[in-house]
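Sharing a structure, written as structure tokens. Questions coming.
Missing here: one protein chain of the complex. Every other protein chain is in place.
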Amino acid sequence: MSALMAVAIGILFAASIYMMLRRSIVKLVMGLILLSNAANLVIFTSAGLTSGAPPLLDAATKQPPAGVADPLAQALILTAIVIAFGVLAFSVVLIHRANEVVQTDDLDQMKETDQ
Amino acid sequence: MKQGFAPSSGLIMRTATVVILPLQLLFSVFLLLRGHNEPGGGFIGGLVAAGAFSLYLIVFGAKASRRLLKVDPKDILAWGLIFGLIATLPALLFGQSFFTAQWLSLDLFGTTIKLSTVLVFDIGVYLAVIGTITTMFFALSERLIGSQ
Partner (left out) sequence: MLLSIALPFIAAVVAPLWIKKGWHGSWLALFPLLIFCLTAPALADVLRGNERIIQYSWVPSIGLNLALHLDALSWLMLSLISGIGTAIVLYASKYLENHPDLGRFFLWLFVFMGAMVGLVLADNILLLFVFWELTSIASYMLIGFNHESAKARASALQGLLVTVGGGLALLAGMIMLGYQQGTFLLSEMSLIAESSNWITAAIVLVLLGCFTKSAQFPFQFWLPNAMAAPTPVSAYLHSATMVKAGVFLMAQLAPVFAEQIVWTTLVTGAGAITMLLGAWLAFLAVDLKKILAYTTVTALGMLTMLIGIGSDYANYAFATFLIAHALYKASLFMLAGIIEHQSHTRNLRRVRPLPRSTLVVTGMAAWSLAGIVPALGFIAKELTLKANTGDWLLTAMVFLTAVLTIAVAASLVWQPLRSKSPALPVHGEPWQQWVGPIVFSTLALLLGVFAWVVQPLADQIASQMTGAKVIELSLWYGFSQALALSGASIVLGILLASVWQKTRVLATRLRWLSRRFGSEKLYELTLAGNLSFADWQTRVLQNGYLGRYLVLIIAITTIAILSTLLVQYGWPGMSFDALESYEVGMLFVMLTATLYAIASKQRFAAIIALGAVGFVVALIFIHFSAPDLGITQVLVETLTVLLLVLVLIKLPGLKHYSTRLQRFVDATVAAGFGFMMTLLVLAAQENRWAESISHYFVEQSYPLGQGRNIVNVILVDFRALDTLGEIFVLALAALGVYSMIRLRRSRL
């Protein structure tokens, strides 16, 4: 599975980069979203994929299940998901503002700093 | 499609939102409190609560939501940060390094209740997440849709 996952991640990255290189700012935002998903999956996959062994200790024995999944990677990704949302919100609003001010959604028209 | 999300007038949506909101909030607190042992925690709880408020926002508009919330979303955010910081301090009293968790077990009517700085911190995270999302969404909807 993990090999297939690696291929999927590659495609996800390629798609996100392609979108980020477009001149339309809306597409740029969409590229950002794909990028954060792809990045999270990289960490997740690299830590090893295990099914059926979540990092929760048994209520009675206080022991983890056998072959427990890596909790550290999960903590990292959880943080990353929430942060990515904050950053996304910020950039979406920034782009909205930029569009309002310069009256274009074409990034190449936005290159002058003063109008 | 109509431009923007004006407050919805759909009866089912309105009724459902009013009924669901308390349940969502209760569930979010439940998720927060159990988070140390089962899936959940400050982030997840906060997201659920923020989702609940966002739903209300879409259905009833920003003005009504502010009335419901009573406090400014930015204040919630600030309280979240303050709780987070407070949780770091007790360790100083005991001369331990910054942020060392402190636990206090209380026996109340036969059940053990565990209080800890970790819980305080998780509450801080919970509030900060709610505050962040509501601050953003309220501001956005007031600006983009107009505050009905």
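Annotations for the structure displayed:
Note that the chains take the letters A and B in the order they are written out, and that residue 1 is the start of every chain.
As a convention for this text, a contact is a pair of C-beta atoms (placed from the backbone, for glycine too) under 8 Å apart; a residue touches a chain by one contact, two chains touch by 3 or more.
Keep in mind the model is a prediction, meaning the values are calculated, not measured.
Residues of subunit B that touch the chain left out of view are 3-5, 35-44, 47-48, 50-51, 54, 58, 74, 77-78, 80-81, 84-85, 87-88, 98-99, 101, 103, 114, 116, 118, 121-122, 124-125, 128-129, 131-133, 135-137, 139-145. Contact residues of subunit A toward the unshown chain are 1-30, 33-34, 37-38, 40-42, 44-59, 62, 64, 68-75, 77-79, 81-90, 92-97, 99-101, 105-108, 110-112.
The rule we apply is simple: only the chains that are shown with their structure count from here on.
Of all residues in subunit B, only 37-39, 43, 47, 129, 132, 136, 140 touch subunit A in the complex they form. The touching residues of subunit A, counted against subunit B in their complex, run 54, 56, 59, 78, 82, 86, 89, 93.
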